[in-house]
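Missing here is one protein chain; the remaining ones are kept as they sit in the complex.
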Amino acid sequence: MKIGFIGLGHMGAPMARNLLKAGHALVVFDVVQRNVDALKAAGAAAAGSAAQAADQAELVITMLPSSPHVKTVYLGDEGVLAGVARGVTLVDSSTIDPHTAREVAARAEQHGNPMADAPVSGGTGGAEAGTLTFMVGGDAAVFRQIEPILRHMGRNIVHCGAGGTGQVAKICNNLLLGITMIGVSEAMNLGTALGIDAKVLAGIINTSSGRCWSSDTYNPYPGVMENVPAARGYSGGFGADLMLKDLGLAVDAAKQSKQPVLLGAAAQQLYQMFSAQGAGGLDFSAIINLYKPKS
Amino acid sequence: MKIGFIGLGHMGAPMARNLLKAGHALVVFDVVQRNVDALKAAGAAAAGSAAQAADQAELVITMLPSSPHVKTVYLGDEGVLAGVARGVTLVDSSTIDPHTAREVAARAEQHGNPMADAPVSGGTGGAEAGTLTFMVGGDAAVFRQIEPILRHMGRNIVHCGAGGTGQVAKICNNLLLGITMIGVSEAMNLGTALGIDAKVLAGIINTSSGRCWSSDTYNPYPGVMENVPAARGYSGGFGADLMLKDLGLAVDAAKQSKQPVLLGAAAQQLYQMFSAQGAGGLDFSAIINLYKPKS
Amino acid sequence: MKIGFIGLGHMGAPMARNLLKAGHALVVFDVVQRNVDALKAAGAAAAGSAAQAADQAELVITMLPSSPHVKTVYLGDEGVLAGVARGVTLVDSSTIDPHTAREVAARAEQHGNPMADAPVSGGTGGAEAGTLTFMVGGDAAVFRQIEPILRHMGRNIVHCGAGGTGQVAKICNNLLLGITMIGVSEAMNLGTALGIDAKVLAGIINTSSGRCWSSDTYNPYPGVMENVPAARGYSGGFGADLMLKDLGLAVDAAKQSKQPVLLGAAAQQLYQMFSAQGAGGLDFSAIINLYKPKS
Partner (left out) sequence: MKIGFIGLGHMGAPMARNLLKAGHALVVFDVVQRNVDALKAAGAAAAGSAAQAADQAELVITMLPSSPHVKTVYLGDEGVLAGVARGVTLVDSSTIDPHTAREVAARAEQHGNPMADAPVSGGTGGAEAGTLTFMVGGDAAVFRQIEPILRHMGRNIVHCGAGGTGQVAKICNNLLLGITMIGVSEAMNLGTALGIDAKVLAGIINTSSGRCWSSDTYNPYPGVMENVPAARGYSGGFGADLMLKDLGLAVDAAKQSKQPVLLGAAAQQLYQMFSAQGAGGLDFSAIINLYKPKS
């Protein structure tokens, strides 16, 4: 299938490569020429704009950093809707606020293009390995159509409901993830300060009611697990500034829907404080260091 | 074995019954005569004080509501140390602050009695079924000695380290549990307000990085799971006021060890607010109602 | 002077009346015809759009509910810039985010119109009495020009600095106000629960380091002061939902400028929780009821 792929950053580039490997024809675009060149070397055709990448495509996939980028790439003068044929399905894998996702999808549908929001989790590791989780919001028919394509990039393709619910699922999961990571950080620091061994404490939590992914799969306390960011100085992984962005999306969406999210807002502020200390580039589990006495 | 068992409330009574069923001889005491009578009817001998229950016992087990009770029962004029023979091992299954646990254990050891703290999780259901988890702090030799006895009352008997670490494990787990339960409540309420189906959202969280016991085993949103308090109007289970007590123990211990626990303290205050609204008797997952618009 | 006045709600209407009383000629517009008719009865001329109200005006003043309204009224097809003559000064007294204020001002200046942001404090009482405080952001020359006009509507006209700083001053003040009001609520409730008389406690706070406007001028505890909302069931005053809006503006601005505001975000969430309970129409000092046990 001929696919227009727009947005070739740390996530988009490996996702596009996996589509090439699966035998699809790609026409790619990115505002950074170097990113386009790299995909061209891997076998993609290059376009000079989002509109050109969408022109003649049978499917368009985008992977962009934030809501304003998504608006520009879809609705701008040289955007997707300016180039794409009526009837072609559009898939946005960016993580953005549900409100913007629904607004852009409505504009696409006015233009005659079905659209799905399909944000991912799994990080750059998952993008490279083709093991991402896709959370898809859109019509059932659209989901059936795009599911086989997404499967070349991900392992878990979940239909979340109508348009926008992919974004909703993503930000609600990450709201909870930010809270549990800070919760685990507080519990591990408190326990070890009170004299229990970190591995023993993690072992008990992981078989008790405090059990959570942030403890049993991604424990932030150094020495508890191998092959996690805490075991390598918090390098790699999912950056604290990305968590800060997602918490911001969730708290904003809560404001718009008049839902209190007190722990979520506190988690956002703690990540903001951590980022302001210059540590936003570390993995998000490094937030545990905000709690540690300086030595 | 002849066991002195003191404290026959909702947790202590079924625990004592399980020891009787296993063939142990029990001498029991409680300040509420009705509680003593019930155990007597089940085959236990009754004592008139903690000291009398400990007298001639080969092992003493206590299950009490709070730190001051533990101090009185062990160190008071008619307390355990006033009656027990030197060398007899003492096991306190109350959930109390680690500081008091260590203080009482030190007094017991001065008196010639090895002591372990062994708080439990699993609630009254686990107490009745004999499937509690025991978190044991004390010497390895003491742990080996009491482990077979505790196994009549629990399924999971964990050695956490030196004296006091059983309490540390318990309060750190429950600190995290209180945080995750509120986190799940915020995420579920936000998601459904934004239009995603509650079961779908829980399904995604439970297979993603937001996964936690509060979501996959004890989800607070009505209609997501069966056989949880949310499915029966939040009756039964682990009371909100008990969670409030445990969060208080954790936050106090954090203060004493100079560890910040910002989300933990916020969780404590939210449970306090919920309790002040008259809802402290409901299961702790009912905290989700603090977030719901009044209808 | 001939003034175009747009936005005739609870605040705008009395402000416009005070300009009429001072002898200015007003051409007014509002999307609610009833609001226009009321001002017409008071002597203003009516316009059919913002553009028409601005046409032939020597000064334009707007008083609108939120950022999107400000964008539409200034930049829309029938907006101020579509009607106003080059060189005429524009004054926006709405409370909006500083980012939008600066964006609209930049567009106005491209169009040849100097612009100032001039949000107010003082509530409807101050608007009617002509005793508002105006916080003005804009060039010194613009400030000198508009200051005499604003003085017909307010007592305190403060130049805050360059464009946008009027909004900055307003949201920073109200961020702090929201925090202190909740702080006073916590302190008063705690003190009285611990047995001190509310008036005695307020008296001590008001002459000590806890002294603040929320305690010495607008105390939320019933019975401490007369002539405040707490003395009349929290009716009148500055609505909790308006405080919620201003806290939202401040926390959003903090996000954009990467500044942590932890207590501010918590205050926002507490007001959101209070509003979700159906109490957003009460005066913002009613937040003290969120803390009171239900009787």
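Order of writing sets the chain letters: A, B and C. Residues in each chain are counted from 1.
Here is the rule we go by: contacts are C-beta pairs under 8 Å (C-beta built on N, C-alpha and C of every residue); 3 or more make two chains touch, one makes a residue touch a chain.
Everything numeric in this text was worked out from a predicted model, so none of it was measured.
The residue from C:Ala57, C:Leu175 or C:Val228 that touches the chain not shown here is C:Leu175. Remark: the omitted chain is touched by one listed residue; of C:Cys212, C:Ala230, C:Leu244 or C:Ala286 this is C:Cys212.
Only one of the listed residues, C:Pro220, C:Gly264 or C:Gly280, touches the absent chain: C:Gly264. Residues of chain B that touch the chain left out of the display are 248, 251-252, 254-255, 258-262, 265-266, 268-270, 272-273, 275-276.
In the full complex, chain A touches the hidden chain at residues 266, 273, 276-278, 290-294. Take chain C: the residues that touch the chain left off the picture are 98, 121, 133, 135, 156, 158, 160-162, 164-165, 168-169, 172-177, 179-180, 182-184, 186-191, 193-197, 200-201, 203-205, 207-215, 217-218, 250, 253-254, 257-264, 266-267, 270, 291, 293.
The rule we apply is simple: only the chains that are shown with their structure count from here on.
Relative to the whole-protein C-alpha centroid, the nearest chain centroid is that of A.
Annotation: 51 Å between the Cα-based centres of chain B and chain C.
Computed centre separation for the pair chain A/chain B is 39 angstrom, with centres defined by C-alpha atoms. Chain C has its Cα centroid 38 Å from the Cα centroid of chain A. Contacts with at least two other chains are made by residues 254, 258-262, 266, 270 of chain A.
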